[in-house]
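Apart from one protein chain that is not included, each protein chain of the complex appears where it belongs.
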């Protein structure tokens, strides 16, 4: 299995199972000279971590990240960054009825059939706990992007049949972290919260979706055809656990628009360069970024772990049985999915910044005069 | 730019521009011993080629494929298969107003900004003509899959606001090639055809979507997390020109389903192995195939090349101008997109068949006497 | 920088610097069902570790490996194996004269010029300490290979101008670990030891070479042309720190042999299959393994860290200065290089075993009753 690596030049390689000893990832391709501390990473991990509210699982993971390599005196060295996050609160006992019987719509059966094993501890490698690695790596990507003027944000725009009205990028930044649902529209957030609690009380769970947007992306990112920006985002987002749909720009709605309606005319920007009048194209044309904001949406199905009774088939006894998935589970995924989607967006963009030569792969650009001989004494970290 | 390669073990590497001399691709990783002729490939190319009906572009390309290597005596040799398809009917004159001004919502601007060039001939590398390579490679993938009992099919299930009712896999196979729209529901196909002609008459174009399904996929394909089956399908399908959304299983609808509703209980199949009662999960669980049919949907926006007047910005003159995209263009993309979507599905699946060891990477298993004259007895695997 | 990954299907991704907190690597692509413990890995780490004799550095690293993931109940699960090895005895103080001046023929200057940093602690990422990761990963590869009947071994066959006579594979296995030099010819080992001590006493160091051999390699490994078995071994071995030459078969001697002399005639083996009469080709023909033993040689230059006075150029002061590299260093590299060369050989071979389908990428074949409690019956491959 080679599915634990993402990125061409900014590469993230992960390991870890839900109830194993630790999660971890190695980031290769981060240029030298980026100021970076564990706190930078921790901030995003805290947004993803369990137990942060009533509508998340109560598993008690502090998710403290430890940087093992790649940093010297507070700056990256250009060499691989090794991160480890201990698992502290694994309690596998609760999965016992499902050791020899797959949980409905989980990865239990497919993993077992593939590997001939039964990693029953919280789903093992198939658990969404893996995304702690993505969020950690994504935090580094975000820091690099921010230096280049690229900002990105996601928020929850649908839970069940409750959809949030359109919000601006600024509203997303301002409001999405103010409530437990991570919806940037406060009134809708309240409704969503209520709906989630209803399902939670019933022992059920509910689906939803996440809207994402990136601003400041320069023209020219993307490697069509198979590695177009949309294709790579498609892979990145469809890798997010429980995702069943990825859309950018008009998404599924585009089926109903005519060419004339959807096409964005050209005008000139203040520098005299062509710029689209509108952005129905979602920031990507011909698979390459157009300079307009990139936006889209990801649908996440309802969590499969529910305390309601469900039928499973025990391959040891050969019997069908009704079981409840007892444990500490989220009644809904998008609120904790927001930092995960942001991470995958950041990882995709930073990789293309390197691939397009807009980011120096060896080291971030120094201030003029600061790096004036061939040699390095001018690097801030050595002064 | 490194976007011209797809696949990990079954690798397709493409070249070619819309109005260049030829298109071509190299397939690496096809096992030896597969019976293969140009006719096998041509059949699918003919389904994709222009000029096949009134609702496709009238560009006159025979799309004759020529196999340059990798075949001996009608069988693959296990070495790279080189394919070349000549471009015959390129007429770049028609693009003249847009040489120094980007066509609305095309890849003109982004390609030019990235590469500092203006490949004005039919969009150059950004043209959907590239997909002739994909369909050619996909035909080989389909042949390999068929040997393993994997069948796949796509059809057009939406044009504008006309949606086809659900059809069975058998209906797709039987009916989707019977009409120009490639919709497996004949009555809906008629309605779609009418709608397309309406937009065509207006000088406009319209969007739509394609439903795809694969049957006979064994349990265990997919390399979670970043290369889960859904992630790789996401990349494959989002690479298809004009795609704005990829869905599998319930797709965007999953947002509104509860866990209890969506979860598929387990029962036993006739061999005593667990099998899901339903297939709301779309054939993929935990990123790995479950043995159930894999199905999903791809949305394609309306063609951007329309004979209606649109505004563009000429960077040579610095003036805005109203221009029509004269040329030979499709009024709708899904009908010709069907073989493209099938090809990308086939390429994704065959790659995972190799990655999971279910297909021998060196050679397909020979039937005794079928290929034994050139066969070498010394490999223990064949004794 | 993306140089921290080796392998196509059996992938090793590493991190760590000489004086950082920890070394570590993630192994992806190890099939499920392999019995594996930390002890299996530790045995090879102990052969590589510092301080094991008078002719190795006295740095006191226990090199205890900790498995963080990928193992359940003593067997691999098919998911990524995360390994971490703490650095315990880093003393960077000794490098002070060289903080602003590069050590002669080290990687100090090139790393600094590339990354704009000065990772002065023991050479940082450029240190041979990195090979602790390779040996750890290699130990897992060896275990997999041994299951398939592939055995490999290396020994020191030259130090300075002292060359060992040819020894058999059995002699290598029996004698190479009996002496500190790791030369399988005991008398030569004594001479080598004496020579090394001489140079050590003078404050100098000396070069040497390592002979390696693999037996039981099946016919058919290698992916010509660019990934031929010889090309991949070339990359693997030239990555070993201090290597200046890689040879297989006749190596540099082949320049002087005629075709008739070097060509190996064919005869039949006991099964009636063609087999070469001799093995002057070194087990590889046309870039693919021939079934004969694979053998070759790697030359390692003398350690660059020597207590003799050498001239360096201080970029801070702009002055030339004479300095000695004080610290704990090896007077010769091949003795500790033996497990490193074996590891790279094993990693290369196991990757091709997977690529050629000879190893099942999902799981090793289980012995009945050996691992069946957690075993899932539904995979047709195991029935």
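Order of writing sets the labels: A, B and C. Residues in every chain begin at 1.
One rule holds for everything that comes next: contacts are C-beta pairs under 8 Å (C-beta built on N, C-alpha and C of every residue); 3 or more make two chains touch, one makes a residue touch a chain.
The model shown is predicted, which means the values in this text are computed figures rather than measured ones.
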Option from A:82, A:160 or A:220 whose C-beta touches the chain left out: A:220
Option from B:26, B:205, B:243 or B:275 whose C-beta touches the chain left out: B:26
Where the unshown chain meets chain C, residue by residue: 1-6, 8, 14, 101-102, 104-111, 113-114, 123, 125-126, 130, 158-161, 199, 204-209, 219-220, 222-228, 230-239, 241, 243-252, 254-268, 272-277, 280-282, 284-291, 299-306, 308, 310-313, 315, 318, 320, 355-356
Contact set of chain B toward the excluded chain (per top definition): 1-5, 9, 11, 13-17, 20-24, 26, 28-29, 32-33, 66-70, 72, 75, 77-82, 84, 109, 112-119, 121, 124-125, 315, 361-363, 366, 371, 374-379, 382
Footprint left on chain A by the chain that the document does not show: 9, 218-220, 271-274, 355-358, 360-362, 373-375
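In this text, only the chains that are shown with their structure count from here on.
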Furthest chain, CA centroid comparison against chain B: C
Chain ID, smallest distance between chain and overall C-alpha centroids: A
Same-residue or different-residue interface between chain A and chain B, half as cut-off: same
Intercentroid distance (Cα basis), chain C paired with chain A, Å: 37
Whole-Å gap separating chain B and chain C, where each centre is the average of the chain's CA atoms: 43
Interface hub residues of chain B, defined as touching at least two other chains: 219-220, 272-274, 355-356
